[in-house]
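Of the protein chains in this complex, all but one are displayed in their positions.
For reference, chains read A and B in written order, and residue numbers begin at 1 within each chain.
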Amino acid sequence: MSLKPGPGGAISVESPEVVTALLRRHGIDPAVRYLAVAVNGAVVRRSDWASYVAQAGDIVEVVRPFQGG
Amino acid sequence: MSDDLLTIAGRSFASRLLIGTAGYPNQQTMLDAVALSGAEIVTASIRRISLDPYSESMVDLLGDRYRILPNTAGCATVKDAILTAELGREALETNWIKLEIIGDRETLYPDAVQLLAATEELVKLGFIVLPYCNDDLVTCLKLADLGAAAVMPLGSPIGSGRGIANPIAIEQIVRRSPVPVILDAGIGTASDAALAMELGCGAVLLNTAVAKADNPRLMARAMRAAVEAGRLAYRAGRIPQKRHAEASSPQLGLIGS
Partner (left out) sequence: MFNISKPGVSAARIAVIGGGVVGLSIAWRLGQQGLAVAVFEAGACGREASWAAAGMLAAQIETEPTEEGLLPLARESQRLWPDFAVELERATGIAVGFRDEGTMMVALTRDDAEKLRFTHDLHRRMDLPISWLSAAEVLAREPHLNPRLSGGLFSPLDGQVDNRLVAQALVAACRKAGCDIRENSPVDGVEIVDGRVTGLQLHRPDQDPIFHPADIVVMAAGAWSRGIKGLPARSRLPVRPVKGQMLALRMDPAAPLLRHVVWAPNCYLVPRRDGRLIVGATTEERGFDRTQTAGGMLALLDGAWRALPGIEELAVDEFWCGFRPGSRDDLPILGMSDTEGLILATGHHRNGILLTPITAQTIVAAIVSGRIPELIRPFALDRFQAAAVSA
């Protein structure tokens, strides 16, 4: 993944967890606008966050638009 | 100038200036400069979320008022660019993407081979692709062939402020490209932006020229005026450049002689 780190890194999942719960546990409010999530390099759509279960060992990227040219 | 709209992928825009959001001294300066530029499209990168509740997010401050065009800055491979484009689509609910795949870290020149491959793939996935590319006619024509919605040749290296290094190349691209040509990278000051428009470019995309100017707000106003002036001059049809002088005042009815 080429994303430069923000103050946090990619999330490494330890035990199976639904995306919304995972986000909340990392201090991210799932209702925040302009968020996108990818698990192991594949986008998980917002409409699936409440049902998609990330497995142990999965790498989760949570991104947002940022300054750029 | 409501009769001279810029049309990209079926959407029309009154402003022919696209502006970036990076490198401003502070958020307020960025907001003011973007507003003063008259731009309707602003670019953004896609980055890991900052968990810091103290930082004010650019997208929250701008998101509702501008069309935000995500870029694939930082991507060196086709795979990364595609994932970033998909994340950008998801985050911003837009299928527009500014595609940049850098081939050399020193000059930040695009990697044409990867660019073509990524464009082909992204177009198949339904994206509206705006690729940042070299000022090379052949690459631009190939990108357009693959379905890019515009081509965005560089004027000179990103952030260099050197203006348009090869105006003839840009002119050739303008003449032959079936899609809008947006001059992207290297603009330093207003005359560079005006020149791009005089050469026939459909639009100009800039960031550093405004963000790092000593007074970004003034420079944003300057760039807005320059893009408008250059476009009017282009449409007005300039006089040819001649080798010899030709007096402008009439030669008849002269006093004396």
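Here are some notes:
Convention: contacts are C-beta pairs under 8 Å (C-beta built on N, C-alpha and C of every residue); 3 or more make two chains touch, one makes a residue touch a chain.
What you see is a predicted model; the values in this text were computed from it and never measured.
Annotation: of B:36, B:91, B:143 or B:182, B:36 touches the absent chain (contact as defined above). Residues touching the missing chain, restricted to chain B, are 25-29, 31-32, 35-36, 50-56, 214-218, 220-221 (touch as defined at the top).
Criterion: only the chains that are shown with their structure count from here on.
Averaged Cα coordinates give chain A a centre that lies 31 Å from the centre of chain B.
Interface of chain B with chain A (complex): residues 20-24, 30, 43-52, 57-60, 63, 68, 70-71, 73-77, 79-80, 83-84, 86-88, 90-92, 158, 207-208.
Touching chain B in their complex are the following residues of chain A: 1-10, 26-28, 33-38, 41-43, 45-46, 61-69.
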